[in-house]
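All protein chains but one are shown at their positions in the complex.
And then subunit A:
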Amino acid sequence: MKRFAKNYLPAAAAVLAVLLLWQLLATSGAVPSYMLPSPADVLAVFPADTPLLFSHSLVTLQEAALGLAAGVTAGFAIAVVMDAFALLRRAIYPLLVLSQTVPVVAIAPLLVLWLGYDIAPKVVLVALVTFFPIAVGLLQGFQSVDPDEVALMRSMGASRWQIFRFVKIPGALPEFFSGLRIAVAYAVVGAVISEWLGGFNGLGVYMTRVQKAFAFDRMFAVIFVISALSLLLMLLVGLAERKSMPWRRGRGEKE
């Protein structure tokens, strides 16, 4: 409990301070209240809007989850291939980096034109923004494995698959989770952006609606929900990380 307080109290205090400052700024009259609603105004939206926000969140989350699954699968496959074949690594890597210089907002309208207003363009967009951190993280993890560990496995007659399973995969887990943490945040944002550009449901669609009504308090409420969702997903990743690497758990507690 003491450790918990020590680790999280400063961050909680900082968030509280920002909210307080915002509240003061909004209520002091320095900024017109219809343009910048105070945190209290935003909170006041929730009782009435929660069911609506919830149903839109489900749509967005579904798109993010499907896209993330596709992105992780693709990123994994690309990393494995690049790790196994040096020639392909040299060929593909610049292409991957190049793919990240194309802005998401520029591809999204294209995807809508190609794939329509349903879920498909959203999933594809999320997959496009999430595969990169996964692929790069995993590749780095695979390459960071001690070559002597691989030599030892070979001396014991291990197959390529066994080396992959016993040495490479566990060795790459920390980097994989670093990539995944970034990817889940990208996934939610990517889904919202693609919803802006056309769709029937989802937080992005809802956001454009309340924007057209100049409902600033509702817009801020959506922003709150989006960052809360990202935060929640990142927490889940942290939980999965600790669960899947039990050997690292004892480390920090030794001192």
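Operating definition for what follows: a contact is a pair of C-beta atoms (placed from the backbone, for glycine too) under 8 Å apart; a residue touches a chain by one contact, two chains touch by 3 or more; residues count from 1.
Just so it is clear, contacts and distances are computed from a predicted model.
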### Query
Quick one: the chain not pictured, UniProt calls it what, "ABC-type nitrate/sulfonate/bicarbonate transport system ATPase subunit", "DNA-binding transcriptional ArsR family regulator", "Gx transporter family protein" or "Cytochrome ubiquinol oxidase subunit I"?
"ABC-type nitrate/sulfonate/bicarbonate transport system ATPase subunit"
## Note on the structure
Touching the hidden chain, out of A:A77, A:I92 or A:A158, is A:A158
### Query
Which parts of subunit A are in contact with the chain that was left out?
146, 148-149, 151-158, 162, 166-167, 170-171, 173, 245-247, 250-251
